[in-house]
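With one protein chain removed, the remaining protein chains of the complex are shown where they sit.
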Amino acid sequence: MRVHRWLPHFVGRAGRRLSVRLLSISLAALLLAVAHTAVAADGVDPAKDARAFQDYFFKKFPGVKPDDFANGPYALNEDMRRQWEEKEQFPPYEFSLEAGKELFAKPFANGKHYADCFADQGIGIRQDYPQFDTKSGKVITLELALNRCREANGEKAISYTGDDMAALTAYMAFTSRGKPLNIKIPDDPRALEAYEDGKRYFYTRRGQLNFSCATCHVQNPGERLRAEVLAPALGILNAMPIYRSEWGGMGTTSRRFITCNSQVRGVPLEPQSDEYRDLEYFLSYVSNGLPISGPGSRP
Amino acid sequence: MASSIRVRAIANGDTTDVQTLIQHPMDSGFIKNDKGEFIPAHFIQELTFEHNGRTVFVADWGTAVSKDPYVKFAFKGATKGDDLKVSWIDNKGQTDTATFKIQ
Partner (left out) sequence: MSNSLGAPVRLCWVIVALLTGHAAFAANSEAGFKASYAAADAAEKQAGLLRNQWLVTEAALTEARKAAEKNDFDQAVAAAKEAEALAKASIYQATSEKAAWKNLEIR
C-alpha cells in the first residue's frame, strides 16, 4: 500500500508500517460501521431499498404517522378507522386468539412443546420472522418454523392455510404487539438473493389481470377496489395473521398470498413455496422498524 | 366448555353501553362444503338481554347475520354493579345464557 509518499518525511519505516496498519484498521472499522446490512457486489442494497420504500409512503401520505402504516387501510380511511377502533374494544379475533394460546401450550405426544423450538419460549419473538437460515440456505417464516417444530417432535405438519396455523401465529403475533419488526439479512449471498427474489416477485406482473403486488399496494393504496380500501405495502405484514370478515375467520399469510394470486387470476403457488417465503422476507425487511400490530382484523 | 357469549357493559351516568361478541357459526344454509353438499342452516333466531327481569334488547335474527355476531347497543335505567343477563336460542333449539356485571 503506497501511502508512505504523503506521510511526513520524518516518519521512519516502522512508522510507515504502523500508519499503513492504522489506516487499514480504521478503513475496516468504517466499513463495518456503515454496513449494518450486507451489500452485494452487483449493487443489491436492501438498506437503501428500505429507506426508499418507507420514504415513498411517508411522502405519499404525509398526514399518517409512520407506525400507523401497520394498520393498513385504517391509516388511510377515517370512516373505516372509526369502525375498526370500536371493534378493537371487542375484537372478532378473540376466539381464534384464545384457541391459539391453548394450541401453543398443548404438549406434543413426546411431551415437548412449541416453546422448546423457539428463542424466549416463543413469546415475543414474532418480529424476528422471517429469518434466513444459513444452514439450509433458505428463508424460514414463522409458519414454516412452527411446522418444522412439529415434525422435529414426531407430529404431522398442519395446513398453512387452516385455522390452527392461523390461531397459533395469531397468538405469537399478539405476544409481540408493539415490538418493531426486526428482520435481518446476514452477510450471505444466498440471503441477498432471497431478498432480491422476493423484491422481484413483489414488482412482477402476474395473472390474467396483469397486476403485480405493487400495482395495488404501491400505486393505489387508499383507493377502492370494489368495496375494499387497498392497504399500503409498507407495514402490510405487520398485522398478520388477520381476521377477515370476508373469510369469517382468521387467516394466515400463506392464505393471503394465495388468495391475492387467485384474485389477479394467477394460479397460486404452493403455500410456503420459495417465492412466497422470499416475498415475505422482502416485504418484512422493508417494513423494519414498524410495530407488530397482529393479529389484525380486516373487512 | 366456555360460554359462547362475551359481554362488556359499561355504565355512563344514566346510560349503559353494551357490546357483545357471540361465538356461533350462523350458517345460512346456502353455503356448500368442499364435497359440494349444503351446510345446513344453523343460526341464532332470538337474542335477549335482560336487566332486573326487564327485557331491554331483543334481536330476531335470520340467515343474513354473519358468523360470530357482534352487537352494540345502549339502554337506560341501570347502574354499575347491576346484572345483565344475555341468552340466545337458535333454529336447532340450542341455547346459551350468561350473566354479567355492569361496570
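Odds and ends about this structure:
In order of appearance the chains are A and B, and numbering begins at 1 in each one.
Methods note: a contact is a pair of C-beta atoms (placed from the backbone, for glycine too) under 8 Å apart; a residue touches a chain by one contact, two chains touch by 3 or more.
Fair warning: this is a prediction, and the values are worked out from it, not measured in the lab.
Shown chains touched by the hidden one, complex as a whole: A.
Contact with the chain that does not appear here is found for just one residue of A:N182, A:T215 or A:S245, A:T215.
Among the residues A:Q83, A:N110, A:T134 or A:S262, only A:S262 touches the chain that is left out of the figure. Among A:K199, A:R256, A:R277 or A:R298, only A:K199 touches the chain left out of the display. In the full complex, chain A contacts the hidden chain through residues 49, 52-53, 56, 199-200, 203-208, 210, 212, 214-215, 218-219, 262, 265-267, 269, 275.
As a convention for this text, only the chains that are shown with their structure count from here on.
Centroid to centroid, with C-alpha atoms defining each point, chain A and chain B lie 38 Å apart.
Listing the residues of chain B that touch chain A in their complex gives 2, 6, 8, 19-21, 23, 66-68, 70, 72.
Contact residues of chain A toward chain B in the complex are 86-87, 89-90, 92, 94-95, 98, 245, 248-249.
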